[in-house]
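Inspection log for the structure reproduced underneath, given as structure tokens.
Only one protein chain is missing from this complex, and each of the others stays in its spot.
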Amino acid sequence: MEVKNPVPFLKDALKQLFEKPVTESFPAGDPPKAAPEYRGRIVYHPDLCINCGTCLRVCAPQAMTRTMEPVEGGDRVTFTFDMTSCTFCRLCSDFCSRKAIELTDDYMIVGTKHEDFLVSGTFIKMKPVKKPAPDAAAAKPAPAKPAAEGTPAASPAPEKK
Amino acid sequence: MNIVLIILKWLFHILVFPGFLFTLCAALLLAGIDRKLVARMQNRVGPPLLQPAYDLLKLFGKEIIIPRQANKKAFLSAPAVGLASLLVTSLLLPFSASFVAVSGVADVIVVLYLLTIPAVAIIVGAASSASPFAGVGLSREMVAVMAYELPLTIVLVTVCRKAGLMMDESGMTFSLATVMQYQAEHGAMITKLSMIPAALAMLFIIPCEVGAHPFDIAEAETEICEGTLAEYSGLPLAFYELAHYVKMFILTSLFCVLFLGGFTTGVVVVDLILRLIFCVVVTFLCITVPHAVCARFKVEQVFKFYWTWVLGLALVSLLLVWLGL
Partner (left out) sequence: MLRKLIDESAAKSPWIYHINAGSCNGCDIELVSVLTPRYDAERCGFKLTGSPRHADIVVVSGPITVQTRDRVVRTLSQVPEPKVVVALGSCPRSGNVFKGSYSIDGPLDKYCHVDVSVAGCTPKPEAIIAGLAKAAEILKEKRKEMH
């Protein structure tokens, strides 16, 4: 086997002896900022959530749990995101129509107990208020019309389908 | 009264200088400087200078686990024997032309076989470990020992003959004190043209004996699960690491005695500092730079390298010296 240079990095090594090292200053200084659009720890805004449940369906490692307990007038909904199960793929944030889930650029997710890794939020989802039925006086003109428009109203209907 | 003074003097030599404490501090200093320089050459910050001391202190506090099938006596006594023989060697090396703790007529032969004992201690410790990784490591260590012993013997014989031609009527000397005296009178050995191949050969022998990077086939970390030290933990491991650092100091000191000795400034402390500076320079040349730059050799490549190139250099010197040059 032909060996071109048996000691390849000698000049570089001796030159680097007198240069400044390229090491980052952490942990002696502050941790550096992550790249833009970094997918880090989840922040959940319960005031924006509407409890549609799309994020639960989309999450591949099933890192979320939802508990609902009935209170007066609605349900108390609690979402818990488990950081030790999350893959940080951002599908939940992409699918959320109200932008209630946000992946920040906080990458220091280090802890000793399981509780350090849970992000949860609670909100109360009120039941929708039932509207009163329309009274008989407002409904009077309506029965006169369908007799005249009965046939022309019937023909567009099959085309719409 | 006289007997008490003599005993105190010997205790001082064995325990403080140049025995236990001084060798320990010099070895830790050399090892720390070596690690820091390797890191700087690789463009990173590197551990603090006292890092080997922290390593050893931490190992003192770890639990000692002995495998069930291991031979307990050999397992625990091998590292201690290796370390003890190195500390005895430090008593034999002269530190300047005027100071040597123990001097005898056949120093060089005693140093030669004292330097084999740490290698045998590693082999015995690995053999008593009852582990296949240690078995692979010990066969590699035997190959390494066979590789470097022959050129080392020839280099020592060459230096002794060169010194003995001038200083002794019989033409041969085996005493390190005579070698230092020769260098004091005729100039350092490395300035003689016929000794330069021998000095180069010695510079190649030092990393293999110490177990430094391109030639550390015995303690190959990633290849064979730490090799000979696979089953060691706690205090015996601390002794092996300490033996590794002390071997670095002893061998570079031997190089300085054989090739760079001879001058003395009269004050022992200044001599010591000069000797330490020379040790650091020799360590940089033959242990640190190859560590930062080279990859590990294969087992047969080490053997071939030592028995062709290094042996050739040593034999060239031997031939030149025997012809009287």
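Per-chain residue numbering starts at 1, and chain names A and B are given in the order in which the chains are listed.
Definition applied: a residue touches a chain if its C-beta (ideal position, glycine included) is under 8 Å from a C-beta of that chain, and two chains touch if they have at least 3 such contacts.
Quick caveat: nothing in here was measured; it's all calculated off a predicted structure.
Peer 1: Which is it among B:Ala39, B:Ile117 or B:Ala130 that touches the chain not included here?
Peer 2: That would be B:Ala39, which touches the missing chain.
Peer 1: May I ask which residue of A:Leu10, A:Ala34, A:Leu48 or A:Leu91 touches the chain that does not appear here?
Peer 2: The single option touching the absent chain is A:Ala34.
Peer 1: When the complex is taken as a whole, what residues of subunit B touch the one chain not shown?
Peer 2: These residues of subunit B touch the chain that is not shown: 39, 42-48, 51, 53-55, 57-58, 60-65, 133, 221-222, 224-227, 229-234, 237.
Peer 1: Across the whole complex, list the residues on subunit A that are touched by the chain not included here.
Peer 2: Residues 21-24, 26-27, 31-32, 34, 60-63, 82-88, 107-112, 114, 116-117 of subunit A touch the chain that is not shown.
Note that in this section only the chains that are shown with their structure count from here on.
Peer 1: Using mean CA coordinates as chain centres, what's the subunit A-subunit B distance in Å?
Peer 2: 63
Peer 1: Enumerate the contact residues on subunit A facing subunit B in the complex.
Peer 2: 7-10, 13-14, 16-17, 19, 21-23
Peer 1: Once bound in the complex, which stretches of subunit B touch subunit A?
Peer 2: Where subunit B meets subunit A, its residues are 37, 39-46, 289, 292-294.
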